[in-house]
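One structure is given here, and the rest of the page talks about it.
Note that one protein chain is taken out, while the other chains of the complex remain in position.
What follows is subunit A.
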Amino acid sequence: MELTSSLPWKMEKQLQQLFGNVSLSLLYKSSIHRNGFKQMFDKCCNQGSTITMFYNSKFILGAFLFRSYPEEFNGISEPNSSLFFLFERGKTAEMTSKYLITALQITDGNLTFYCSKDKILSVESLKNNCSLHQILLDGLRSYTYSFRFSECEVFRVEGTKNKGDYISKITQAIKYKSNLLAELRDYKTYDNMVSEIRILLLGPVGSGKSSFFNSVKSVFQGHVTRQAAVGSDITSITEQYRVYSIRDGKDGKSLPFLLCDSMGLDDKEGAGLCVDDIPHVLKGNISDRYQFTSHKPITSNHPAFIASPSLKDKIHCVAYVLDTNSVDTLSSKMVSIFKQIRREALSCGIALVVLLTNLNNYSDVLQGDFLNMSELMISQNQRIVNKVHELLSIPIFNIFMVENYASELELDPLKDILILSALRQMLRAADDALEDLPLEEID
């Protein structure tokens, strides 16, 4: 007789994704391992993070516990992170959840989750009955105070990120992400000077400029997109100047920013973006889809040349895109190009920021509330950040870190938040620069 779970596969997949690529191992199943909660305790203590599930014909209630079951039968576990969730059968896509700090007690007849003094969830083994506290009821948007369950299962959760706050972070991240999205959607520039902020992505070949655009678009579309061709080759994959507008959702409105993707810069003579083209790009002389030529800058008689660009055509923010792992090997030629661009940008009143790509530990970049870069991250990458700061004379508050969508097919709210936060800071930097423009530059 083999044991199999009653958890629908789709929900298992959904949970695996929510908890960050974990796997679930069924340890206990009430219909097979009877005898009250003693067997449940025996099978499930000392197993690390667990999910306890209660099934009935209408819904599935689950409790994720980051810390192990209590160490002793009848004892109470240390309060720790837990997430309660509810699936309604037939509506598999929808799941409601509530994050709480709870302690668990298991006795022969009862299984009780405490949040401070409140019994959040109490389960009676004899009656197969679950009772929910008002807090849980509201959090899960459930209408049933108590229900009889037909089956109870416990799974071990393997591969959880090694921090108790991960799960609270994820649930908060989902909320914070929707705030960020709303903020970016409705962004208005200073004094409504322009309707769309133009952000130019500049950097060495293969540093992730086009990938950053794809990542931003993916966040707004909700799935991985590949509008900008990316890949690696001896020379830059991107050869055209592209001005990308991004829609909010599939058939939604255009967002209030444009990402301008350029050819990669190259150390080699006669390869990569022609440095003399950069001032033209900054001033807005070059139109979308201009085909760059490495050894020859654009001339004023080229059809793609815009002779008298207005404020809305020019670049409002330049982002140097650098691979975190290549900061140490940045050539002196590249640095001198950057310095040249910096002079140029400053004279035109353009904001300058740095975008570091390819992080190893992106989930630790931001503080718990996502409002700022975390101290830990800054100290871990202190050397890199300082080096960039010193090499390029960009203030530390304008150095952002992101992880592009490079291989994962699924979207991750923590990655999204980094990407969106960087974007928002770029818009703010551009705004400051616009506000600072001398009057004669404004048309």
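By our rule, a residue touches a chain if its C-beta (ideal position, glycine included) is under 8 Å from a C-beta of that chain, and two chains touch if they have at least 3 such contacts; residues count from 1.
Just so it is clear, contacts and distances are computed from a predicted model.
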{"item": "Hidden subunit of the complex - UniProt protein name among \"Brix domain-containing protein\", \"Lymphocyte antigen 86\", \"G1/S-specific cyclin-D2\" or \"Interferon-induced protein 44\"", "value": "\"Interferon-induced protein 44\""}
{"item": "Of A:Gln47, A:Asn80, A:Asn129 or A:Thr171, the one touching the omitted chain in the full complex", "value": "A:Gln47"}
{"item": "Among A:Ile76, A:Ile135 or A:Ile237, the residue in touch with the chain that has been omitted", "value": "A:Ile237"}
{"item": "Contact partner of the left-out chain, one of A:Ser125, A:Ser168, A:Ser211 or A:Thr357", "value": "A:Ser211"}
{"item": "Residues of subunit A in contact with the chain not shown", "value": "1-10, 12-13, 21, 25-27, 32-33, 39, 42-43, 46-48, 156, 158, 211, 223-227, 229-233, 237, 239, 247, 250-251, 288-289, 405-409"}
